[in-house]
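Missing here: one protein chain of the complex. Every other protein chain is in place.
Which chain is which? They are A and B, in the order written, and residues in each are numbered from 1.
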Amino acid sequence: MYPIPIIAEALINGLMLGAVYALVAVGLTLIYGVLHIVNFAHGAFLTLSMFGIWLLWEHAGLDPYLSILVLTPVMFGLGYAVQRFIIGPAGHGRDNSILLVTLGISIIIENGLLVVFKSDTRTIATDYGFRVIEIGPLLLSWPRAVGFLVTMATAVVVWLILNRTDAGKAIRAVAKEKLGARLVGIDVNHIYALTFALGSACLAVAAGLLMPVFYVNPQTGGAFVLVAFTIVVLGGMGSVTGALLGGLLIGVVEAASSLFLGDSLGQIGIFLLFILVLLFKPTGLFGARI
Amino acid sequence: MLEIDRLSKRFSGLVAVDDVSMRVSEGSITGLIGPNGAGKTTLFAMTSGFLPVDAGNVRFEGATVTSMPPHDRTRLGMVRTFQIVQPFAGLSVRENIAVGAYLRTPDRVDALAEAETVGNRLGLGPMLDLAASSLTVAGRKRLELARALATRPRLLLLDEVLAGLNPTEIRDILPVIRSIRDDGVTIFMIEHIMQAVMNLCETVYVLNEGKLIAEGAPAIVCSERPVIEAYLGQGAAARLQAEGGQPHA
Partner (left out) sequence: MSARDLFPILPVLLVLAVLPFLGLSGSLVNLLIFMMIVTLAAQGWNVLGGYGGLASFGHAAFFGTGAYATAILQTRYGINAWAALVAGVALGSLVGAFIGFLTFRSGLKGSYFALITLAFAEVLRILANSSEITGGGAGIVVPIDYGFENLQLRDRRFFVLLAVVCVGLGLVITRWLDRSKFGAYLIAIRENEDAARALGVDVMKVKLGAITLSAALTALSGVLYTQNFLFLDANVAYGPWISIEALFAAIVGGLGTMFGPLIGAVVLLGAGEVTKEFSGGIPGFDLLVFGVILIITVAFAPNGLAGISLKGFRRKKSGDGAGASQDGGADA
């Protein structure tokens, strides 16, 4: 058995990493809640964003946290274009077709990155990467704490966009009642693309928060995609609050299972959780739609 | 033939079907009417096994089938159709009907032959090789009937089989329904179109807000005060009487 402070430290650090998971999941659940599609390319988009952060660091010397400001509009635009010009037209509005199109996109991105960057793993060595905050006997990772705070701030921004802007109101209208929204003159395809853009923009933020403590290679997103889906399902498909809570929970579960089972087996905990939730509680633990 | 015994269903506090009992006798065409949201489709769903009951029993030819899955009920000889017709879009009309026919034969040649016979009988002959998705609404309704008939049922549960048809199409399909009964298939039908109910049914049951409010011969039932009020609003029966008008729904 580990001493209590080590366990507490691991769990709190897990909680803080979970916050970044939550951000990835918020984007995914937003897209699900409005478009009712499972975006299998979400993980690949995250990988792409992480490479973006890495490129800006490597070639422009830009700090990852600052890069978020550059990358967010880029991912927003890319997300908009991909939904509007690829997924929308190619999916024909059929569940299975859309899923396959997003699978195709994820394979294209993943292997495109492989072609360009090879399979090497890249990291960013910032001077704060290993900085810690001492709270009593606990040593907490500084970049993870930043991740936690920025995630919460981003969640508030997303909430404000959804609830306080005209575009956000249109998004919620489409999520609730697609036909009705169309009847009152809302351009549903535009709103779909906008939502997809917003979900992708969340990934740019998540990538900036992840890079100081994580690494990236073309497969990185693949590991995240099932984690993100687990979170989304746990939180209730389409629920932003659920995704936030689910993300935190998953962070803790992952920290606990890798502490007790070791890193490679640790991942199993997440997949098993995913399977169990889908089998026995597919409406999620926290319910509530956006 | 079919006994519905004190059936109830609640949806999160709302009582959709409340302690309803009915009886469909062999060889009859029995109607189930009532305003929108009266619980007719819920009652049908429980009768055919698509929805679990909260309380009560369903008996078919004396055997209790309350908790029997739908496909087993079909095997016993009671089959339902859907209000919103559900053709197998990727299959031809003939293959659609054959899916029903396979219940009584494992052999493809037999099933396709049976499909052709049933299809011809329902006036689908010229369309047998078309894709089911290419049929008109009237054609799809006939296909829905044909598929159900191909399972060789003894009791047919029809959920608004006339809805969405124009008067000519209704006129054309009424004799088809009657001939099905004349061949020995008992029919229990939800129907909105009163003219058809009057025309076809020997007995009707009237549901309103989940409760059974009347039963009997259609002409008599439709002049009963609760029935008129259920359809036209409270006080309507009195007003009609005061005006000396003969109520017809």
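What we mean here is this: contacts are C-beta pairs under 8 Å (C-beta built on N, C-alpha and C of every residue); 3 or more make two chains touch, one makes a residue touch a chain.
Keep in mind that this is a model prediction, so the values were computed, not measured.
*Asks:* Touching the left-out chain: which of B:148, B:162, B:187 or B:200?
*Replies:* Final answer for the missing-chain contact: B:148.
*Asks:* Taking the full complex into account, find the residue in B:55, B:131, B:163 or B:194 that is in contact with the omitted chain.
*Replies:* For the chain that is not drawn, the touching residue is B:131.
*Asks:* So that we can see where the missing chain sits, which residues of subunit B does it touch?
*Replies:* Subunit B touches the missing chain through residues 48, 50, 69-72, 74-75, 79-82, 86-92, 94-95, 98-100, 102-103, 106-109, 111-113, 115-116, 128-131, 147-148, 150-151.
*Asks:* Need a quick check: the contact residues on subunit A for the chain that isn't drawn.
*Replies:* Subunit A touches the missing chain through residues 37-38, 86, 89-92, 95-97, 99-101, 103-108, 110-115, 118-119, 218, 222, 226, 229, 262, 264-265, 267-268, 271-272, 274-275, 278-280, 282.
One rule holds in what follows: only the chains that are shown with their structure count from here on.
*Asks:* Give, as an integer number of Å, the spacing between the C-alpha centres of subunit B and subunit A.
*Replies:* 49
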